[in-house]
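What follows is subunit A.
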Amino acid sequence: MSDIASTPATVGVIANPLAGKDIRRLVAEASPTSDMAKIGIVRRAVIGAIEGGAERVILADDRRGIAARAIDGLSASGVKILVLDEPIIDSGMNSQRAARRCREEGAGAVIVLGGDGTHRDVAKGWKSAPLIALSTGTNNVFPRQIEATVAGHAAGLVASGRVVLADASAQAKCIEVEVESAQADDGGAAAGVTDDLALVDVALVSNTFTASRAVWDASTLRELVAAIAEPATVGLSAVAAALAPTLRTEPGGVHVRFGESNGSEGLDGAGGPASPGPDTTVRAPIAPGLYSSVVVASHRRLGSGEAVEVEGPGSLSFDGERDVTLQRGQRATMTITADGPHVIDVEQAMRCAAGTTPSKHQPAEND
Partner candidate 1 sequence: MSATETAPAGTAAADPGERELTYLGAFNEAMFQLMRQDEDIFVAGEDVGVQGGVFGSFKGLAEEFGDRRCVDTPIAEQAIVGLGIGAAVAGLRPVVDLMFMDFVMVAMDQIANQAAKLKYMFGGKAELPLTITTNGGAGLSAAAQHSQSLEAMLCHVPGLKVVMPSSPYDLKGLMVACVRDNNPTIIVKNKRMFGSTGPVPEELYEIPLGVANVVREGADITVVAYGRMVEESAKAAKRLSEEQGIECEIVDPRTVQPLDTETIVASAKKTNRIVVVHEAVRFGGLGAEIAAQVQEEAFDYLDAPVGRIAAPFSPIPFSPGLEGHYVPNAKRISAGILETLGRPVPGA
Partner candidate 2 sequence: MEPSLETLRDLHRRMLRIRLFEEAAGRLFEGNKMPGFLHLYVGQEAVASGVCVAMREDDQVSSTHRGHGHLVAKGGDLSKMMAELMGKADGYCNGKGGSMHICDLDLNMLGANGIVGGGAPIAVGAGFANKYRGNDTVSVAFFGDGSTNIGAFHEATNMAAALQLPVLFVCENNEYGEYTPRHKVMAINDVVDRAAGYGIPGVIVDGMDAIAVYEAAMEGLARARAGDGPTFIEAKTYRYYNHHGVQTLGMKYRTDEEVEEWKKKDCIEAFEKRVTEAGLITADELASTRADIQAEVDAAVEFGENSPMPDVSTLLTDVYTEMA
């Protein structure tokens, strides 16, 4: 199929080895995901991808042999399998690095296994990645529960051009975050900003430390920006969903400010609430099996491109995990854009391949 001297049809597979193992198995009711389960999922995804037309599969090695075991014996099928160099130590950087490599290698589709946090890491490495989001993590708002065999197959179809990406995907939203540098000790001017992003939600929480990262204590919530606020999901975004449901396919999102009685510290004045009024209490599953009542001071819909500024002290949680600390007065700005990953709809891709949905696009020889 690939006499054309171009990049072979390439599918990337990125599995976060640490997904599905954090403290939410104690503080909430999340289930563990073992490496054995992940190996099985990766293997089925690779088999599906080959079946769907992938000529080359790139796997991120995790220094833990998940990739190596998942592909054991599969290279005999004549498909090139490339396992990326192992990182020195485990961290979220590995998924980011792997995503960058997938882009450099010209992957036509990337299958990601993990929860919201993992998908964020991948997006940080390749923001507009054509990806299939599979859930093996804890909070799974962004990724979906789909059988890996079929997900892999869909990735193969897209990567090989048998199904045109545009026919079977939609570009996700993302929350672009600019974190202002911390004030230097000597009171010197803040120097520059750091770019960050989230796919589902960003929250300002009162915690001084990122520590075990997960957010499970609703009383720490100060502000929340959610790009996805779908009622049938679990996580901080479920709070926003209870107030102003916003589908992943709709533009914009929700901005929530939590009430003073929600925690000890008061709210800062900047960018006052758009709908002032008496506090309301919302009950939502902020982690698997963990329903919390949160006191909401105000909420409003956010337009696409509209900036929300928050100010420290506290920590920023990205897609449910504390990751950045803010000092007193240190600011961060969140903006929801439509520039996220191209998320492949597996069912749609399979329908296209079955010919039940005609292509609106010309199959591309080379994008």
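For anyone wondering why these and not others, all candidates are chains of the complex that A comes from, given by their letters.
Simple rule for what comes next: contacts are C-beta pairs under 8 Å (C-beta built on N, C-alpha and C of every residue); 3 or more make two chains touch, one makes a residue touch a chain; residues count from 1.
All figures in this text were calculated on a predicted structure; none of them were measured in a lab.
The candidate touching subunit A in this complex, chosen from 1 or 2, is 2. Against candidate 2, the residues of subunit A that register as touching in their complex are 17-18, 21-27, 32, 34-36, 62, 64-66, 88-90, 182, 206-213, 217, 220, 313, 325, 327-328.
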